[in-house]
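If you scroll down you'll find the structure; I have some questions about it.
Shown here: the complex without one of its protein chains, the others still in place.
Per-chain residue numbering starts at 1, and chain names A and B are given in the order in which the chains are listed.
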Amino acid sequence: MKTLTKEIWMNAPRRRAIISIHREVQQLVRESGVQEGIVLVNAMHITASVFINDNESGLHHDYELWLERLAPEKPHSQYQHNGYEDNADAHMKRQVMGREVVVAITEGQLHLGPWEHIFYYEFDGMRKKRLLVKIIGE
Amino acid sequence: MKTLTKEIWMNAPRRRAIISIHREVQQLVRESGVQEGIVLVNAMHITASVFINDNESGLHHDYELWLERLAPEKPHSQYQHNGYEDNADAHMKRQVMGREVVVAITEGQLHLGPWEHIFYYEFDGMRKKRLLVKIIGE
Partner (left out) sequence: MKTLTKEIWMNAPRRRAIISIHREVQQLVRESGVQEGIVLVNAMHITASVFINDNESGLHHDYELWLERLAPEKPHSQYQHNGYEDNADAHMKRQVMGREVVVAITEGQLHLGPWEHIFYYEFDGMRKKRLLVKIIGE
């Protein structure tokens, strides 16, 4: 079995941001030399997501409004968690969008559909945070 | 390591539909000859889900109403993404229901609880779309 393990540091300049990590993951799959296997990509922090969807800015705008409607940031006082922090909404938004994706590797490539694109979604940014890429296969 | 890779084509006759893919996945696990491992089952399109839940038509009806309440299809004009398309709601519903499932294979069988059933959820149908089954193990 071959494996590759790589932590990637992120530092979003705003509280919330959708950032493509597609090329980095593609590149790591190539570096791994794995022909058949899987790649796990996950946020290492609990106020961020890794997800797969469309690389289209209108949709990303729509996600922002939609998640804010499902789990509003303010007023901060509506959440018990915010006795210590102000990011309870971020812990909720991340559950909707998910922690991780698992993608197949076939013939040495990410095995994705035509519009699948891998993103990191930051819900509580302006600080250094990590995501993890773990590849296993042979 | 043994692997099996299989794309399955779907063509739902309606915009939205819940379709069992349980038997196909079971059959592919058998074909793979894998005794111990995992199977990844994922939508290859970004307006569809693969999920595990109850094979009960009342619940499937309830999911329809619930997802429509969380992410309404209409009016189409409420979403920026719909400048080009009319399926922004489908990109949201799919995030709630998830892109993929990962299921253990133990002693050559899908290792599932008594009511776990694998489904494909189409949110923007009436066209050909694919899902992927990837099995790894030995």
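We adopt the following convention: a residue touches a chain if its C-beta (ideal position, glycine included) is under 8 Å from a C-beta of that chain, and two chains touch if they have at least 3 such contacts.
Source: prediction; values computed, not measured.
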From B:10, B:28 or B:97, residue that would touch the chain that is not displayed: B:97
Where the unshown chain meets chain B, residue by residue: 1, 36-38, 51-54, 56-59, 61-63, 66, 70, 96-98, 101-104, 106, 111-116, 136-138
Where the missing chain touches chain A, by residue: 1, 3, 5, 38, 40, 42-46, 70-71, 79-84, 88, 91-92, 94-96, 98-100, 102, 129-130, 132, 134, 136
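The rule is short, and it goes like this: only the chains that are shown with their structure count from here on.
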Gap in Å, rounded to a whole number, between the CA centres of chain B and chain A: 20
